[in-house]
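As you look at this complex, bear in mind that one protein chain is not there, while each of the others sits in place.
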Amino acid sequence: MQITVLFFGKVADTLGERQRVLDFADTDMSLFTLRQSVLGTAFASGALSRERVLMSVNQGLTQEDRSLQAGDEVAFFPVFSGG
Amino acid sequence: MQITVLFFGKVADTLGERQRVLDFADTDMSLFTLRQSVLGTAFASGALSRERVLMSVNQGLTQEDRSLQAGDEVAFFPVFSGG
Amino acid sequence: MATVETLLLPQALDGQTLYRRFVEANRGAGAIVTFSGRVRGETADGAVSHLWLDWYPGMTEQSLTDIAEAAAARFDVLALLVAHRCGEVQAEDEIVFVAAASSHRRAAFEAADYLMDRLKSEAALWKREIGEGFARWVEPTAKDADDLKRWT
Partner (left out) sequence: MATVETLLLPQALDGQTLYRRFVEANRGAGAIVTFSGRVRGETADGAVSHLWLDWYPGMTEQSLTDIAEAAAARFDVLALLVAHRCGEVQAEDEIVFVAAASSHRRAAFEAADYLMDRLKSEAALWKREIGEGFARWVEPTAKDADDLKRWT
């Protein structure tokens, strides 16, 4: 299944990219798994902190136990900083 | 001695005048005496209430025991109502 | 020291022009709060066509200045502007415009709020509401007194 992943703020900066389109053979996948696949290296190196990265699916804030469906738009970003 | 007396708001309305220039033979006079001379009738008739009439001398709020001098500008008016 | 300007206007108060002028003069301030008040056309007594704001030339200007200077001393502001009408003011016309510029948004909000509460009770003005079949001198309400107590 295809998942579009977006990055904003410091997360985008750290990864050096703003968007990635991923295709998974597995059609039963949690946000937790996706996050590990995409941000695991940055978490491991300390470049990003797991606690400080928020997640949304189809523009709604959500938690890591959320399961994903084909076509979902996922985003990873820091806490909002407002204006 | 000459005293200019000004009236504002409801006090001016009740008296039907905004300014009066008075000349007193007496040069030793308190604001209390002046007020009685100018507003005594309106107080007596109930048209104005003594407690609700404020006083100023030369544009500074003051009390009835204030003594007056030649050339003073006295004013009588209700409590301010702001905008 | 904050820049303080007060205006007592017997003629029209043009808040839009005052807004533009204040904003242009305070481009370095991080935060600007403004308040614009208009004469309400409706009261408990019925439709108001206009107000008469009686004033005491000299003393009324001084009361606006005193209130603005107290605000400047109390809050961390860069500039304050107070403009108030006097004389005849039509329903829906602007009667007061207040602006506060500060480096901090909370100080700007508080200064504008404080200015309005004090103006409502302590500006040396006497207000008469005139409408179809009635006219009355207005005194400050209990609410105005409560608003003022917030700052003591």
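Order of writing sets the chain letters: A, B and C. Residues in each chain are counted from 1.
The criterion applied here is as follows: a contact is a pair of C-beta atoms (placed from the backbone, for glycine too) under 8 Å apart; a residue touches a chain by one contact, two chains touch by 3 or more.
This structure is a prediction, so every number in the text was calculated from the model and none was measured.
J.: Which of the visible chains would the unseen chain be in contact with across the whole complex?
T.: A, C
J.: With the missing chain put back, which residues of chain A would touch it? List them for me.
T.: Where chain A meets the chain not shown: residues 6, 8-10, 12-13, 56, 59, 75, 77-83.
J.: Against the chain that's been left off, what residues of chain C make contact? List them.
T.: 15-16, 19-20, 23, 27-41, 92, 103, 105-106, 108-109, 112-113, 116, 147
Everything below uses one rule, namely that only the chains that are shown with their structure count from here on.
J.: If you take the mean of the Cα atoms for each chain, which one ends up farthest from chain C?
T.: Between chain C and the rest, the longest centre separation is with A.
J.: Centre to centre, by mean C-alpha position, how many angstrom separate chain A and chain B?
T.: About 77 Å separates the centre of chain A from that of chain B.
J.: Any idea how many Å lie between the Cα centroids of chain B and chain C?
T.: Inter-chain centre distance comes to 27 Å.
J.: CA centre of chain A versus CA centre of chain C: separation in Å?
T.: A distance of 51 Å separates the two centres.
J.: Hunt down the residues of chain A that sit against at least two other chains at once, touch-wise.
T.: Within chain A, no residue contacts more than one other chain.
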